[in-house]
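With one protein chain held back, the other chains of the complex are shown just where they sit.
After this line comes chain A, so read on.
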Amino acid sequence: MTRSSEMLHVTVQRGTAQDPRKQRFDVPARENQTVLDVVSWIQQEVDPTLSYRFACRVGMCGSCAMMVNGVPRWTCRTHVSRVAESGQLDIAPLRNLPVIKDLATDMDPFFDKWVAAEGRHHPTRGRLEEFDPIKPDDPNRVEANLGIECINCGICYAACDTVAGNPDYLGPAALQRAWTLLNDSRDADRSGILAAVSGKGGCHNCHSMGSCAQYCPNGLNPMRAIAGLKRETVKAALRWKRDA
């Protein structure tokens, strides 16, 4: 249903990182409308050169995150009625990432840091061997469960003021991934993960400000994961000193 007389006043950041500018659009307001609907309407009805990124439209793929009125959000699941301020929307590319064009950011630094945090599975067994059973109520499994629903949208990375101040910092998503692997008995490289998150961009840079947990659209708490990594790295260091 359209509230035909009402229009949303939308500003969109256009251009590249070297030459960013704001462009204004008037978009028809509707009863049920997501921020992604607004961006798509502009692209389809006004300016087909507007660049942005989306895929699933149902909050699963993690590709449509943008800054909406200064806050990082998954735009496909964000209703305009919830975030518009007096009919105004300010839409910009995700913070803390290089802009390619308009609303599309280069996610390479984000995913490079997943790799740097050893955020990949290190197998304990080959494909011909039986796999290690994990009970659902195993404490490590329960802890890992808290972090595995990450959809890699980059919202926590954009929300993090430590990333903004320290570009080497691995960021909440990569560190949370490392934490879920550390709690996985099927992962063979515990010491490798602990070493990867202990470097100069590692988990110890986190100031526990909690923006990651505040803005995660899936309600995850990367700050808790990072606190766990700090605890385990310190324990491992003290053990190493004792063993030496």
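Just so we're on the same page, contacts are C-beta pairs under 8 Å (C-beta built on N, C-alpha and C of every residue); 3 or more make two chains touch, one makes a residue touch a chain; residues count from 1.
The rule is short, and it goes like this: contacts and distances are computed from a predicted model.
A single chain of the complex does not appear, and UniProt lists its protein name as "Succinate dehydrogenase/Fumarate reductase transmembrane subunit", one of "Peptide/nickel transport system permease protein", "Condensation domain-containing protein", "Succinate dehydrogenase/Fumarate reductase transmembrane subunit" or "GMC family oxidoreductase". One of A:Thr124, A:Asn166, A:Ser185 or A:Asn218 touches the chain omitted from the figure, and that residue is A:Asn166.
The hidden chain makes contact, of the residues A:Pro72, A:Pro93, A:Gly154 or A:Gly202, with A:Gly202. Although one chain is not drawn, its touching partners on chain A can still be listed: residues 162, 165-166, 168-169, 198-202, 204-205, 230, 233-234, 237.
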